[in-house]
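Showing just some of the chains, left in place.
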């Protein structure tokens, strides 16, 4: 494993992108590594693409943002366009190849995912360019392109709200820099109260994580690269 | 495909859907304003000034010349334009923070001087743009990012009553009212009268609007309406506080 | 100058037409709460922010009062009264 | 009557009065201001001139309002200006920063007083930092430092022209001495001298229905993402640099054979010239250099001087504010010697400079 791994995650406002980044980094820190997470923010219109930058390293980390990512996760069509700039020939590019997940508007939060409208100045950066179709735009220069049907699986097998846990699981598997256990610990400390109140939630989230690991496993295996 | 649906003609299509959050009161206020612009046919001579605050998201909202200014400084910029070009109509559009906190010296002095501009204050009981801090109009007990245990009126005072203050210091010719997005017909009536007051050159026109910020309030639609109607309604009474005495003989 | 257009879904009821644009509806639900006859509910189609849009699920109850149109902060709804209705309204 | 008389005329007046007349000559239409010593008489004269020349005046509630109403006047297409000093100059940084970003040609007269804080109402050269690089930005302003009533007059006219031509805020930098002293100057109508005044243009409220006959003007100073700002900033900087070459100004005397060059700006440069003359009379080879534009700074001109003589004596009524601009301009230029007389808040006389040079060489 490289000493420093750089991950860019992008998606729609409601997809829980920031939670993925945050938990990843927190787990890295938990393991005694240097970890740095920074969201993109600005004066924003809702519905802009939300971007999270995560770096985990054995050593001190340089600038909080970077130009090229080791792993890019794109969770919507617009996210694909927005993340092209971070892709190099060494990038592992992960995208959701099921339909784009509609975030649900409801009052009770199941996973960490929610319809999280944020105030304008805390909003992730928007993309003003018009996006055509994700397929057309998928990066041609990446080292590997991996499609994960996270949305479909979440809806079919688990619950739409844990979509981002699947993604988190997949990312952890791909990055291989933190232990799944630590992720679970981090989740536990974030959602501990909710988990105690409703133990089903814990099961649901942890299953989703596991599902993500498996999906990534399969994907990597299918591409015959592991 | 359709062009405007229910949008006023003065709304600029290119910037729609607009940049406000789902369920934001700013959208309702600006719809009412758009209708008034259309009905009074003032699009050509209107200068719209937006403050820093969520109002800045309206910087390209209308097909109307628009200046986005600094936080709290929209009143003086509009005063400057109006005095330079009295034939223009100037509307300063701002939040409760911009109007009653950082820009309050401008507001009270604009009122003292009876400047012939119009000011709209969208009162959402918090600093929306910056993520929901306490504002001068935050209700007692209301939780915000800087009053996490609820606003303590003893320590931080009672909610600012803007129109009441302006009415207390305004000169003859001024128009002062408070409307609410919970009563859009009344709001439109006030908005129209306020604009007409400037058209007539009577004096300062001031309109506060009870509005909502579901994002920072963390309310769903039902709670949003309830907070405005009940909680805010208790403190902030709608109605006209001052109307120009002299005849409004405009076109 | 602006040439932008928005999609429109039209639902024809007995008293009038309910029009909604998925390109404008942000799914805030303000209209739904204000409809006096509980006409509105969430639809299958997704709006501009990827959230379900409002549809007149119980259109037959619609009295074309226009409140939903009035309150929508995004001007996503247009209520068109049928001519008859309009006249009636005027007469009364 | 809204124009100056056509004759040139020699006048004897205070600097503040000279500025008021110069503003009229420059075609200024609006002054919005808040009182502060030592610039008050600019407003006093302007309010007296205003009705005669069909000009407008507004006394605002503070300097923030003075700045932002002035910006409003400019947006309305009028030549608008203000005047301030000391703590007022501090507050003016907020409107100035907006003017920098939105390219609004507001004009500001600053009559420096003692600082920091309230300090004295009298005199200093301690507002150089603030007028050149105040604000949360990159110093996109034009700053003319004047040394006489004639220059107050000339550069007030120039400042309006440069502001409107290049669309940067412009500052005429005087001081309390210049403000309050009386001396002679030649007043003129610039148009009679063939100076074609730059005409103001309307920013908002142009004819035609916006959205139909013309696009609406949507002016902003806030950006959503970093890259938008970066582009805007690089753009403005480029235009600033382009302008710099065209407007930069310096004054120098007797450099060619100089053994010491006195550096000063503003009113202090008068003492520098007087000292130079006295020392020359005694046989000392002394020269003098003075930046007139403090922003942009006459770097090339100064470097050319340094090539001929680089024994410098820098003299200012501040603690090294001019010196910082000077040092930046001479970065990586070898200097033989550099001496200073820093007198924050007090005047500097020719005698002191003569004395210094005679005793320090």
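In this document, chain identifiers A, B, C and D correspond to the written order of the chains, with residue numbering beginning at 1 in each.
FYI, contacts are C-beta pairs under 8 Å (C-beta built on N, C-alpha and C of every residue); 3 or more make two chains touch, one makes a residue touch a chain.
No experiment lies behind these values; they were computed from the predicted model shown.
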Although each chain type is displayed only once, what is its multiplicity within the complete complex of this file? A x2, B x2, C x2, D x2
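One rule holds in what follows: only the chains that are shown with their structure count from here on.
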Measuring from the mean C-alpha position of subunit A to the mean C-alpha position of subunit B, what distance in angstrom results? 39
Measuring from the mean C-alpha position of subunit A to the mean C-alpha position of subunit C, what distance in angstrom results? 36
Mind pulling the residue numbers of subunit A that touch at least two other chains? 43-46
For subunit D, residues contacting two or more additional chains: 211-212, 222
Residue numbers of subunit B touching subunit C in their complex, please. 1-8, 11-14, 16-18, 20-28, 31, 63, 181, 184-185, 214, 220-222, 224-225
Using the touch definition up top, name the residues of subunit A that touch subunit D in the complex. 40, 42-45, 48, 125-126
Interface residues, subunit A side, partner subunit C - complex: 12-14, 46-47, 100-105, 115
